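Got a structure here, written out as structure tokens. Questions coming.
Note that one protein chain is taken out, while the other chains of the complex remain in position.
A, B and C are the chain letters, set down in written order, and residue numbers restart from 1 in every chain.
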Amino acid sequence: MNYNGNKAKNIKIAYIGGGSRGWAWGLMSDLAACSDISGEVYLYDIDFQAAYSNEVIGNMFNECENAKSSWSYHAVKNIGEALNGANFVILSILPGTFDEMESDVHSPEKYGIYQPVGDTTGPGGIIRAMRTVPMYEYFAENIKKFCPFAWVINYTNPMTLCVKTLYRVFPEIKAFGCCHEVFGTQKVLSQALDSILNIKGIDHKAIKVNPVGVNHFTWITEAKYKNIDLFPVYEKFAEKYSETGYTENLDNNWMNNVFECSQKVKLDLFKRYGYIAAAGDRHLAEFCEGKWYLESPKKIRQWGFALTPVSWRKGDLKNRLEKSKRYISGEEKVSIRETGEEGVNQIRAILGLEDLVTNVNIPNIGQIPNLPLGAVVETNAVFTDDSVKPVMAGDIPKEIYPLIARICGEQQMLDEAIAKRDIEMIFNVFVNDPLVTCSLHEARELFSQMVLNTKDYLSDYDLSSLGV
Amino acid sequence: MNYNGNKAKNIKIAYIGGGSRGWAWGLMSDLAACSDISGEVYLYDIDFQAAYSNEVIGNMFNECENAKSSWSYHAVKNIGEALNGANFVILSILPGTFDEMESDVHSPEKYGIYQPVGDTTGPGGIIRAMRTVPMYEYFAENIKKFCPFAWVINYTNPMTLCVKTLYRVFPEIKAFGCCHEVFGTQKVLSQALDSILNIKGIDHKAIKVNPVGVNHFTWITEAKYKNIDLFPVYEKFAEKYSETGYTENLDNNWMNNVFECSQKVKLDLFKRYGYIAAAGDRHLAEFCEGKWYLESPKKIRQWGFALTPVSWRKGDLKNRLEKSKRYISGEEKVSIRETGEEGVNQIRAILGLEDLVTNVNIPNIGQIPNLPLGAVVETNAVFTDDSVKPVMAGDIPKEIYPLIARICGEQQMLDEAIAKRDIEMIFNVFVNDPLVTCSLHEARELFSQMVLNTKDYLSDYDLSSLGV
Amino acid sequence: MNYNGNKAKNIKIAYIGGGSRGWAWGLMSDLAACSDISGEVYLYDIDFQAAYSNEVIGNMFNECENAKSSWSYHAVKNIGEALNGANFVILSILPGTFDEMESDVHSPEKYGIYQPVGDTTGPGGIIRAMRTVPMYEYFAENIKKFCPFAWVINYTNPMTLCVKTLYRVFPEIKAFGCCHEVFGTQKVLSQALDSILNIKGIDHKAIKVNPVGVNHFTWITEAKYKNIDLFPVYEKFAEKYSETGYTENLDNNWMNNVFECSQKVKLDLFKRYGYIAAAGDRHLAEFCEGKWYLESPKKIRQWGFALTPVSWRKGDLKNRLEKSKRYISGEEKVSIRETGEEGVNQIRAILGLEDLVTNVNIPNIGQIPNLPLGAVVETNAVFTDDSVKPVMAGDIPKEIYPLIARICGEQQMLDEAIAKRDIEMIFNVFVNDPLVTCSLHEARELFSQMVLNTKDYLSDYDLSSLGV
Partner (left out) sequence: MNYNGNKAKNIKIAYIGGGSRGWAWGLMSDLAACSDISGEVYLYDIDFQAAYSNEVIGNMFNECENAKSSWSYHAVKNIGEALNGANFVILSILPGTFDEMESDVHSPEKYGIYQPVGDTTGPGGIIRAMRTVPMYEYFAENIKKFCPFAWVINYTNPMTLCVKTLYRVFPEIKAFGCCHEVFGTQKVLSQALDSILNIKGIDHKAIKVNPVGVNHFTWITEAKYKNIDLFPVYEKFAEKYSETGYTENLDNNWMNNVFECSQKVKLDLFKRYGYIAAAGDRHLAEFCEGKWYLESPKKIRQWGFALTPVSWRKGDLKNRLEKSKRYISGEEKVSIRETGEEGVNQIRAILGLEDLVTNVNIPNIGQIPNLPLGAVVETNAVFTDDSVKPVMAGDIPKEIYPLIARICGEQQMLDEAIAKRDIEMIFNVFVNDPLVTCSLHEARELFSQMVLNTKDYLSDYDLSSLGV
């Protein structure tokens, strides 16, 4: 890499999971839209063919009329080739296939456990972590070997466990996890400004917040727009919409627009706890007691959000595969569009092109004094020249400490349990989870089934105690 | 108070709740059995007649043949008279009557929530705290006024909230909470020594433990007998008895002998988490997810312990009232017996007569670094001349941190909620509780009923939002 | 105050010490140069005439050709009138007169104690704090009364004690201390880039640093320019110039250009401790053992910096008074110039006009985990809409911890000692100071003399123990 005035050139980005038909295309678009950085992107995927298709597609972005920079894409068969000397590493994988995810999400339903997402927490998130963490141990070891000074950006869920694993295996790693859920809540705050104070059209980035907590269960303890304290505004908004929900379309992000919610969970949590839960309702509901928002499909509908069946994801993937083919055949043209993701701006800030303050998932070095040191937490951070430093976010307020400390402690325990490949300890995280509302006996049965269903990806574990 | 060589004389003890027919008699017996302290005990109770009966009974102990010291008992009608200039204050009250406790314990049953004790945590403990905390605010203010340098010993449940309230209202107070549950677990460890290593007859005080956690949900992270590490011993004990339970009679303490358990919960928790839960199973079960050990009366029986119906307590009280009458009439003689309580030894240690290391409930000043500062926690402490200082107990281990941090956080939140008389915030503690396994809607219904049932003792609160 | 699009209008700024002929004119210039904020500045000074002159001068700035905004200036006789409803408060006073400062700086010389500045630490700083803190208690009380939500910016020395006092008296205050010394060191780093890597013309703001420590004894633990780690660069720079000093003119700031240094102290400290001391050498030397850099006037010259005699300040003041007259008479025109101060940008960031990350002095809430909580420390902070939050700066490195912890502890002790008006405790801070290299007996003599010399400003203290 080198600089030419205020432009950074010859950047090498390694994209692990580079066969992705979604995040990858978004990144390609964001890179092409950015005028002051350029270089090469190495695509590594266990499905080489997918990576290769993306090499072709990626290079097409250079031809877009409004492309402001040029990037060359290379699919490689060896992770070392992708990582070697990389300046940035992007981790964005699907751990296993949607068949495994189908088990993660839907197996618990016969025990009355419903998961709108199932990739972060709850039974689904825990089993997914069992698959994912060993892969991340492998990534961390290879990053240590091939590009120890690279900045590593994680997009994979379960976010907290992925980032924790990277730091556990390679403590000097410069890694962080990047998630857009807080942005969605900033948009809700912008809507509240509109609805309550008739201040219209405020970009979510102009809403300044202090997020605390863990990924997908992040809470906002301060929110300002210029000199306006948004808490009283949001309180009126909650009074107005907590019964009916707020149903204006929130987001056009490709991941979210089929996954909408009416903010009723968010508003209920605000009315009950006095702080602003800052993720989509589908995520938030999964961190609360199972009986609160996920008691039954009927109740879930009343709370104004949908369960996302994995069959939908399968169909969606099929569509994206077809789109990939159309791109490659030239039947459809790639185009540069606004993704709303911040990855490229984070890269630019780290390169010293423009400072950025945004939320990020990194180990707690004291930014949240009353959560355990070393636990991966989400707060704001300052991104600047070769540096990402958390902003002091302060203690989790007393009202929401029990909710968050419990989850954070479970994640810490799950990290240790998986690190030790200790099935019994993993089960004890599982049975502790707020969604596991069934009996001890049923929980054990469910756990065994879910492990069995996904055992092809669990060869690292001794499953004999489960009879698997 | 003054000293005569190694004897302390003219000690003034104020006993709040001095009409008690149980703890009070035990204390009278322990005081009479102790040769190096003497003085006066002032009995204050909202039921003056009860206190007066105890004045008569207390003075009878001086006549026991084996009495080693002399104490004069005085029932007083005014709390200031009891407290004024006291050296020690003992707090041991029943907040409300057994009718209120009946609602605390049994109202939740129709929602499938079973509580073996119902005075510490869970729905019952929370509603009981609503009654108790305002009384403790009153006690703290009066202690500040009448005897700010006195040492204050609390026996009332909910222990954590009572001690927390004393420190909240009067931060300089010298108070601690005293509980014998850990001793019971030391006895189990002594039984394990017998059962596994054939070492017999070891007194529970010779079993040295490091307790951490909160009252009635205390865990032992180290246990030693001389140079023997008791963890591997207990592991074998758990393997041997976790299925069948260990049914030797554990305790002849009057409170406990009708409240036995077979240790199956304790052994199950050890097998699952690797640490020794250190309270009776009836208490432990109440801090775990409701579905674990308290799913149904049938399951509870299978776990080897009994629910204690409040009707039993009413009957027991009747018996004790009759016993009181027999004492006063001379029909029955008071006698000095071993209670197993440590209150008198704690007093002796504070007086400088003999140092003592034992478990105690006091605010966290760092003895458990990963629980919130200021939260009331249970660890060992050194009792010596006018001083009680906690021993560094260390972090709660990762395996049990989620269980304990959640509870500790809820207690902190409940303290604040009751301090503010904030009914909605109290409800949010209630609905967060591990035993509240019903839906949000049902939880609200149950909460309202329980508050309504006990509203005579809740005049401090604005209950209009509950329609009460 | 109100907004008009991205402009903030009708801002009220209260300037305490508004008669200043230096900082005040700089601020007037910076405000006039700023296009997106406008409003009123209330000037309060114990010398009303001085404030009134500045009212006249301030209003002249509106007439400058290149003025981008309009501000109206008002001198007032009552502090409440200045503060009432203010959005921002600027504190920039001279505590006492230069006669007092003359005693602060020069009295110690006959004991072999030389102070190049004498306003921050050492004997001079301590005695100055005795005068200043009671004034700041008064300011804090009035801010609490008249404008509790205002943002308060302090420029007065001793910075740490001033800011600490504001928070001690009014804990909810939104105050911070602002100092340009770190900028000077960023300029040295820019010079090192030029000298060692031949990278020329880098603005100091493009040098990104992580400062830690206390005001005027701040150290940089990380320094980056784009992807260049500046530590190896600075190491070479230190090797090159530590003997001769680096004598290129550093700064044209009015305060600094007569106060130059050759960076030899800074480079020596780097060679010895491995971290970059980030203030002018004149300040740094005052925090080190007196024998290191301030042993004698001769040694001081060898270390490449000058003592600033207070007579110079008196002459300079005279010059500025004359300049003030020329401004008012119209003999000389005010003009807008670059001051290099960040105050106006901090105001703009707090108003939500543009985020800013810069160094600031505020109480430690954990941004430096191994310094005492509550001590005023200097680190980076994020300035954004109605919010200033410190960035996690991390522990003080082991190598410099003894130097800084000692000073920070002394400042904490001095704060308490002055708060209590405890002369003996103040003396014990005095005698602990690294510059007080004389004997206990001489120290006591010196302390008494210095207090006596400045007793007109110490009427708050009982000085009888000093025979004063």
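Everything below uses one rule, namely that a contact is a pair of C-beta atoms (placed from the backbone, for glycine too) under 8 Å apart; a residue touches a chain by one contact, two chains touch by 3 or more.
Predicted, not measured: the structure shown is a model, and the values here were computed from it.
Engineer: By the document's own contact criterion, which visible chains does the hidden chain reach in the full complex?
Structural biologist: The undisplayed chain, in the complete complex, is in contact with B, C.
Engineer: Looking at C:Phe48, C:Phe231 or C:Trp292, which makes contact with the chain not pictured?
Structural biologist: Hidden-chain contact among the options goes to C:Trp292.
Engineer: Looking beyond the chains shown, say which of C:Lys145, C:Lys200, C:Lys236 or C:Arg272 touches the absent one.
Structural biologist: C:Arg272
Engineer: Among C:Glu63, C:Glu424, C:Glu445 or C:Asp462, exactly one should touch the missing chain; which is it?
Structural biologist: Of the listed residues, the one touching the omitted chain is C:Glu424.
Engineer: Touching the left-out chain: which of B:Leu197, B:Leu317 or B:Val382?
Structural biologist: B:Val382
Engineer: For the chain left out of this view, which of B:Gly85, B:Pro297 or B:Gly366 touches it?
Structural biologist: Candidates B:Gly85, B:Pro297 or B:Gly366; residue touching the omitted chain: B:Gly366.
Engineer: What is the set of subunit B residues that contact the non-displayed chain in the whole complex?
Structural biologist: Looking at subunit B, the ones touching the missing chain are residues 1, 3, 8, 206, 208, 210, 222, 224-227, 229, 351-352, 355, 357, 365-367, 369, 380, 382, 384-387, 389-394.
Engineer: Counting contacts across the full complex, list the positions on subunit C that touch the omitted chain.
Structural biologist: 272-273, 289, 291-292, 295, 299, 370, 372, 398-399, 401-403, 405-406, 409-410, 412-413, 416, 424-425, 427-429, 431-432, 436-440
Simple rule for what comes next: only the chains that are shown with their structure count from here on.
Engineer: Taking the mean of each chain's Cα atoms, which chain ends up nearest the overall Cα mean?
Structural biologist: The most central chain, going by mean C-alpha position, is A.
Engineer: In angstrom, rounded to a whole number, how far apart do the mean CA points of subunit B and subunit C lie?
Structural biologist: Those two chain centres are 55 Å apart.
Engineer: Using mean CA coordinates as chain centres, what's the gap between subunit A and subunit C in Å?
Structural biologist: Subunit A and subunit C have C-alpha centres separated by 43 Å.
Engineer: Could you check subunit B for residues that touch two or more other chains and list them?
Structural biologist: none
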